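Could you have a look at this structure, given as structure tokens, before my questions?
With one protein chain removed, the remaining protein chains of the complex are shown where they sit.
Chain IDs A and B follow the sequence of writing; residue 1 opens each chain.
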Amino acid sequence: MSDSGTGATGSSLGEMAQLSAITLNVNDQARRLEVDPRTSLLDALREHLHLIGTKKGCDHGQCGACTVLINGRRVNSCLTLAVMHEGDDVVTIEGLGDPDGLHPMQRAFVERDGFQCGYCTPGQICSAVGMLAEVEAGWPSHATADVASPRVALTDEEIRERMSGNICRCAAYPNIVAAVRSVAGGDPG
Amino acid sequence: MIGQALNRVDGPLKVAGLAPYAYEHWEAGQPLYGFIVGATIGKGRITRIDTEDAEHAPGVRMVMTHHNAPAQGIRDESIPFEYWRAQPVLTSPDIHHYGEPVALVVAETFEQARGAANLVDVEYARGPGRFDFAAFEDEAYVPKVVNAGLPTDTAVGDFDTGFNTAAVKVDERYTTPYEFSMPMEPNACLVVPRGEDLTVYVSSQIVDAAHASIANTLRIDPARIHIIAPYVGGGFGSKLGIHAETILAALAARALSQPVKVALTRQQIFQMVGMRTTSSQRVRLGAGRDGRLAAIAHDVTMHTNPDMEYAEQTAATTRSLYAAPHRLTSHRLTPLDLPRGEDVRAPGEAPGMLAVESAMDQLADELGMDPVELRIRNEPTVDPERGVPYSDRHLVDCMREGARRFGWERRPATPASVREGQWLVGYGMAAAIRGHFQAPTTVRVRVAADGTAVVQTDMTDIGTGTYTILTQVAAEGLGLPPDRVRIELGRSELPVSWGSGGSWGAANSSTAVHRACASLREKLLDAAGSDTRSPLRGLDLADAVFSDGNVRVDGASEALSEIVERHYPDGVEAEGETRFMGDDPNYTDYSIHTYGAHFAEVGVDADTAEIRLRRMLGVFSVGRVLNPKTARSQLIGGMIWGASAALEEEAVVDPRSGAFVTRDLAHYLVPVHADIPDVDAVVLDGYDDKANILGAKGVGELGICGAGAAVANAVFNATGVRVRDFPITLEKVLPGLPPMGI
């Protein structure tokens, strides 16, 4: 474990806040950054690495537009500091696919019109990818009738509950569920 | 091509996260970051503002307050539309509403700007503020006109007599709360100064309005301002005009001669961007036992900012919805020291139809009549107030088709009579109507020698599908495959439109593109017809068909690109226009609307009164549909907004401070996935030949109109509890539920 983020002396307002050097593995590339410790992972991606696909919708974990995958798990990148992720694997929407080679979830969102303005979309897609991995691992949800049961059937109700951390104000919800359903397989949404 | 369910052409870029929104343009290099400080009183003045600590904080480049802000243009009321007027900020120590900007801190990083904003020390002298709508409702005044220039009051027949002598009467008061558009992309702006010029990347629905408003505020030559808004992360009215973020970014960028960007925080949007006005609405319906309305009145009181009047046209669609010989509508405004009211998706219809369509449901209940049947009995033959024919009214068709598809015949005839497990189940319906408007729009279509076309207009795509439908219209108009058509939007150098708003964008811009393509076809046929090298020469070109990149007449065919290359080696272009509706006699001679019918099923928890939407269907008539996929998405989105207005959305003002208490997305509730089950929208085939040459009308706001009332009526059907104070939260239903018992 690196200690590159430690050692700053007490910073008062009159003195320059010390920058922290960190390395993040973003979309399979080691990216070295010097950031103000106050920098959220979201702002590190957007303002330092210019990875604009990760969106700032509320900056307080109340909308999900900033969802990325850290070490394979979906998280709100607005509510974590970049310096806390030394050495972590971060996958953003840009890492899932590009227009010439879309990820199946990205393609499904286009096909099912799972968005309108597109601003919440990268977060929805990253969240959906992370969510399907959680289902694969047998995690229950609030919609699961019996949490003790080891297997989870991915009904539309389950998709909705598990995707509820991603707000879409255009309200493309029915189409997003259809897109996720088409990737997950099973009955059509 | 027109009418096909083409996937969004901007889709791959958006799902890959590569479409840049206002705050995300890096071509001009590293900008400075601005962070706004808002007032913490609702009314009064700044007595002292100390910026020294902030100015000395690391990285801070400037702190702008009313002491050092440049002089700006004033709001010129001779400019007919608010969104084109100057929007000056930091002009005086006076505070007009809570959260009004008092300073901008500009620093090298976002963290530095936000951190230093905490160090701006402001002292205020509080003045007596008026913040409580209910307390001042009686002091309302009569505005000259309401939104869209519509009359404030209307009267037909003799309402009092008609109402008083009616066999069955409904006379109820409804209230609706402050609501915010809350698109997912916060209002944001990046301004890049280059010499005297400003390049402005802004999240805006109307490029021309942003352009004019910035020029009027900064008092500089509009030719020096270049607006760029290729992607807009939702608007719903809140980006028709620009706000403090844009003006402050521009002032700071000019002062520092460096790029500056500013975004509102989610919390600041609740203080610095306008909202749907709160309303108190009295609806009176007088009907015979046969359900025929004799009298209908809709009287509305709303709040307004004292300096910037905004009069939502809440009773306006009531004028065109149902037949009745005796009618009244009125709008009144109560000045409060709150932010200005602004357009929020379906201004007028959204709160107004919530009340009127709830009242109609109550009337049906009192008559013991099916709510669909009641509405059919009151279907007018001509617009009941204007006396002109409807252009293309299919409201009854929508209701009948919707009832059939939804299984309306299974509606519980008696309220509170159906229980499934924990759920009390109810059905509700409501009608939808929305005026269709037309505004001036110019587009340019250019065909290059390689046979590709580009469509250019300053129109925006705020998620509505503009890129996609204009691709389709141009592809059809020129007979090109869609991948040979490129759409350029959202730049002030392009031909001017009235942008996205009022549900007019699609029809305005499509019609203009259609006309431009017709001009281009004519030019190309003229060229080919007289060209000895063309196989089309001498043929009757009136029957020419443009398709697959070729021009065909009888058996002869020539590639479009060959004609262009030979005659217009540098390309050929034509402009197309859509007129202002006031200059189009159809809009005077006909009552032009879109229509629909909503059907909703809700479950209400018999013990806790939690209300959950179970399914919802809308059937709509909108003229010709340009793209059924994007149109359906718009309509579904609107319906969900309606459900949200019925059940969730409410911005609460603390009457002691004038501050919105519910000012983030944890407290101002909008629907999440789990709230929205099976919601579908069906559009009837149609073509409104009075609306425009394509027969197309807007869909962006129709979905919300009446949708909330269908949900509210379903809650009544489920529980027997009629809530008229929106939103219908569980504590309003709980007292009407049966005592606990299982």
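A few points about this structure:
Rule of thumb we're sticking to: a contact is a pair of C-beta atoms (placed from the backbone, for glycine too) under 8 Å apart; a residue touches a chain by one contact, two chains touch by 3 or more.
Operating definition for what follows: contacts and distances are computed from a predicted model.
According to its UniProt record, the chain left out of view corresponds to "Xanthine dehydrogenase family protein subunit M" among "Multisubunit potassium/proton antiporter, PhaF subunit", "Recombination protein RecR", "Urease accessory protein UreD" or "Xanthine dehydrogenase family protein subunit M".
Contact with the chain not shown here comes from a single listed residue; of A:Arg46, A:Arg107 or A:Arg162, that residue is A:Arg162.
Residue A:Asn76 is the one among A:Asn76, A:Thr92, A:Gln116 or A:Ser182 that touches the chain not shown. Note that of B:Arg632, B:His673, B:Lys697 or B:Arg724, the residue touching the chain absent from this view is B:His673.
Residues 1, 3, 5-13, 17-18, 20, 36-38, 40, 59-61, 64, 67, 73-76, 78-81, 83-84, 86, 127, 130-131, 134, 137-142, 144, 147-148, 150, 160-166 are the ones on subunit A that touch the missing chain.
The chain not shown here touches subunit B at positions 40, 58, 111, 114-115, 118, 267, 422, 607-610, 612, 647-648, 652, 654, 656-657, 659, 661-664, 666-667, 669, 671-675, 729-731, 734-735, 740-742.
What we mean here is this: only the chains that are shown with their structure count from here on.
Considering their complex, residues 13-17, 36, 38-39, 43, 46-47, 50-60, 62-63, 65, 92-94, 96-99, 102, 106-107, 109-111, 113, 115-122, 125, 143, 156, 159-161, 163-177 of subunit A touch subunit B. Remark: subunit B residues 7-8, 10-21, 23-24, 26, 53, 56-58, 109-112, 115, 119, 181-186, 231-236, 263, 265-266, 462-465, 629-630, 632-634, 636-641, 644, 664-666, 670-674, 676-680 touch subunit A in the complex.
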